[in-house]
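Note that this complex is displayed minus one protein chain, with the remaining chains in position.
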Amino acid sequence: MKWAALVVLALAPLAGMGNYPLHLLIMCLLWGFVYTSWAIMGRLGMVSLGHGAFLGIGAYVVVLLWNHAGISPWLGTPIALVLTAVVAFVIGYPCFRFKIVGHYFALVTLALTEVARLVIVALRDQTGGSLGATPNTALADSAWSLGALQFSSKLIWFYIILVAWLAGLWIWGRVDRSMTRLALEAISQEEDAAASVGMNVTRLKLGVTLLSALMTCFGGVLYAQYQLYVNPETVSGIGISLQIVFGAIVGGMFVRLGPTVGAAITLLLAEVLRLAIGHDVHGLDTTIYGLMLVLFIIFMPKGILGAILEALEKRRAAKTAAATA
Amino acid sequence: MQVFDIFLLEAVVNGILLGGILALLALGLNLVFGVIDVVWICYAELIMLGMYAVYYGHNVFGWPLWLALVFGVAVVAVLGALLHQFVIRPVLAAEPINQLLVTGGVLFFLQAVATLAFGIEFKNIGIRLPQLSVGEMYLSVARLIAFLVALAGMIGMYLFLTRSYLGTAIRAISQDRAIMPLMGVNPNRIFLITSALGGGLAGLAACLLVLQYDIHPAIGLTFGPITFMVCVMGGLGNMIGGFIAAFIFAQFISVGGFFLHIEWGYVIAFVFFIGMMFWRPQGILGSK
Partner (left out) sequence: MLKLSNVSAGYGSFQALFDTSLEVNAGETVAVIGPNGAGKTTLLRVISRLIDASAGEMTMEARSLNTVPSHEVIAYGIAHVPENRRLFPRLSVEDNLRMGAYVPSARANFAERLERVYALFPRMKERRKQLAGTLSGGEQQMCAIGRALMSGPKLLLLDEPSAGLAPVVVQAIFEVVRKMSAEGYTVLIVEQNVQQVLKVADRAYLLETGRIKLSGRADELRENDAIKKSYLGL
């Protein structure tokens, strides 16, 4: 069933999908990947409002190295990942060491994402400031350039991003399996209890954070190369950081496919509203989206998919109870 | 060298005046933070709506400026109370992080509503206060007023909190919410009043910002983060700490901006904030 769905998904674009639906599908998977990356740490109670910083590093480092030094994204990406790891470590280690949690962790990471945005804007001579930047094209006389990681075909991008997304889900599962139940609980709440049985909570948290940050950074690379345009507001700062958090929450950050469902719902909602209302009414789609978010967090904190799975679980439990009774 | 010094001095003095605005921005957020233990991530968006309220009062309805300013304060005060009643109250028992996130949802909502209602064009009330020249320095009159209002707001808030029954109750409720009914206090009523007060202070900040800045739906994002940093560095709910932190941040921004560029000023301030969090997570005045 799972595999059949995957095959359908993988083959769908070959069945003559239009450019626009294909673009939407790619965006769903790309943001699904980024939201999943965030949720890998978010579900453990480490609510980062700073993932815009990692996304921004991924997007900008690769584009800037390509444009200013002619360094291929194949080399630029590892550089961006190393830089992300350093930043995540520098922020994460003291936070976990000194037990900065909850509001405080959220606000420290919020400061981080603002630093990233401001640095991008301040380096306007190199980055183009708030106008954004476009990677120098390598597609002048061919449809694709592997070295520059630029492809004019959306189909190629679909498969690249599909693989990334699947890898993200696989990592989620690996994290789940490699950590004992106790470790997971230790991270999210019973920190002192875990420390007393000799668990190195700081190291566990740091590991998860690094993983999450690196994946998000990679998402930033893919975003920049696919869109061939980066802008400080769309890849860093408080706006995108909150968008990542909310996408994951709407879908359900405690279940594996939740963040992806969140990405799909938010993207489709925006598109449907745009088609229904047209471009004339600025802000209506985000108004409804904002209202939904508020209602979600109040009434359905487990998200759409989380709530559905829970309801199914309950029904199944009720059925078994009825059967045994 | 002489010229250089006078410009540096101007940056320092302007930094002090900017500190006044930041202190005023932080005051309301700190009050709510300290009493209800909830961060209004959408605080700056309330200010944004307050600025629109002043604009509508003055430029659309044609009211005199003072009335429009009073209107601005009143609108945000009501919004603060509504925010508490309909958004915060249902999640008071939920996990702290949900309380933070729900106001983040409100942030999106308010921004979108403003876009929907007021459009994305920049608006301004058409009043620009002059620059004041002191010796060879030029100082912003609007900032000077903001500084004085912030100072008056601080003193007024201090007197209210220490001298009145309501103020004492507001301080008490953050220390022991559960026994407030035994004092004959309805905790929800105190929370509502506090939220309205916090909103009113945001409205006051809006009145001063509208004299200096153009209004647009996303303006909250430009000074929201710095306001959180000021509050946290001052020690959540510690108003005096917040006041001091405001001036420290303002100097980083103003002097840093003078030597480099205004964004670098902010970058230095934020990096300083992150460093401070590791060194003194309980705020500059807190004790370990």
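By written order: A and B. Residues from 1 in each chain.
Keep this in mind: a contact is a pair of C-beta atoms (placed from the backbone, for glycine too) under 8 Å apart; a residue touches a chain by one contact, two chains touch by 3 or more.
Every value quoted in this text rests on a predicted model; they were computed, and no experiment measured them.
Looking at the complete complex, one finds that the omitted chain is in touch with B. Checked against the hidden chain, the listed residues B:Leu18, B:Ala169, B:Met233 or B:Met276 yield one contact partner: B:Ala169. Of the options B:Ile120, B:Val134 or B:Met183, the residue whose C-beta touches the omitted chain is B:Met183. Think of the hidden chain as still there; on subunit B it touches residues 165, 168-169, 171-172, 175-176, 179-187.
Keep in mind that, in the parts below, only the chains that are shown with their structure count from here on.
For the pair subunit A and subunit B, the distance between mean C-alpha positions equals 31 Å. Touching subunit B in their complex are the following residues of subunit A: 45, 47, 91, 94-95, 98, 100, 102-104, 106-108, 110-112, 114-115, 118-119, 121-122, 237-239, 242, 245-246, 249, 281-287, 289-291, 293-294, 296-298, 301.
Note for the complex: subunit B touches subunit A at residues 39, 41, 87, 90-91, 94, 96-98, 100-102, 104-116, 119-120, 217, 221, 224-225, 228-229, 232, 236, 260-261, 263-264, 266-267, 270-271, 273-274, 277-278, 281.
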